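In this view, the complex is presented without one of its protein chains, the others remaining in place.
Just so it is clear, A, B and C label the chains in written order, and each chain counts residues from 1 on its own.
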């Protein structure tokens, strides 16, 4: 399996915080010489996907349950550039009946380039809001708690 | 000139509101069958660029003045799909000394799919904040006023 | 309908050649100051989609018939830059039983920036090759013939 060859390919969860590396390639930059702003939004989605993956939640196998971004507040704080190796940190901030609150940061050498608060809604196959299934809620509560203890 | 062949290629400004069409292509969709969320952020940037273009402000010819997105609050309200023809509406909401506040909506058949409040900062070639040059400020005030009159 | 407001939003077919404008936005450029090479591949897909649309073929309503790119030979000839208004030209070159040969060019002020020969395969919902339905084949033969007459 390819997964065995590349141990940290989905990042790591430590103390309730998921972190993963993201390299800045030409595709991520623009003619201003910096990372194109919408790419940070993409980087955060990659990180949420890999965080779920490490928690054992596979989006392509969730059946009727879908996560969709409902709201996102984005602060663009510092520019990253070609070849930079960024780290995206993802924290679960809270759980509602049909939504999950997540905080994300894109870091470069200890500085925050981008910060977002993300509200993810739980919807069914037709896009209608549904309650977060209890098994998923428990997984999220577990990671929330592990962070609070630190 | 190609511009003469395609009259409305940059959209139109009417009553102080810029609107432009954006078609949803395969590149904009994802495996969920809907428009990938970060694409709305891209669509809004296209619209801001074309709005500036119609106002006679050419980003590639602005010399030392750069516009960068500093903050963006995004609401994802309704999903768009392949082949949909969206319309992006852009409104100037206010002017600060070194920033511009802009409101944007992505519409589909009269419904709002996506809404964003965008704070754009004015920076110099090194990314440091600078005052909005008076000629640009006047252009923005002009479009702000034309909308208030309606 | 939004389509009525933006008459040429899908380009035009003249003498068997489809052409459409594509503006270069920040999203299309990279830190080299030019259009990122893979964007030309995307531009060509947009053009094929709109060409089909003008021929009355709606990809999202094709039922069990899917077009997938099987082979693409790409020549990157000249760089385009931010704010350039490109034109993509699409020509049908030939029809096989289960595939369509298409030639595409991305033009800037009369010069060719990018040229591609594209082999599109016809597949069913499971990705297996299938014969091009006769109604589609007739449509493609029609546009092929209209070009040969010129």
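Just so it is clear, a residue touches a chain if its C-beta (ideal position, glycine included) is under 8 Å from a C-beta of that chain, and two chains touch if they have at least 3 such contacts.
The shown structure was predicted, so the numbers you read here are calculated from the model rather than taken from an experiment.
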item: Touch with the omitted chain, as defined above, among C:41, C:57, C:98 or C:137; value: C:41
item: Candidates C:69, C:95 or C:144 - the one touching the absent chain; value: C:69
item: Contact footprint on chain B, counting only the chain that is left out; value: 26-27, 29-34, 36, 38, 81-82
item: Contacts of chain C with the absent chain, listed as residue ranges; value: 31-32, 37-39, 41-42, 45, 60, 66, 68-76, 79, 127
item: Chain A residues that touch the omitted chain in the full complex; value: 2-3, 5-10, 21, 23, 25-27, 42, 45-46, 49-50, 53, 58-60, 81-83, 85-87, 109
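By definition in this document, only the chains that are shown with their structure count from here on.
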item: Geometric centre: closest chain by C-alpha means; value: B
item: Maximum inter-chain contact count - chain pair; value: B-C
item: Chain A and chain B: spacing of chain centres that average the CA atoms, whole Å; value: 26
item: Sites on chain A at which at least two other chains make contact; value: 31-32, 38
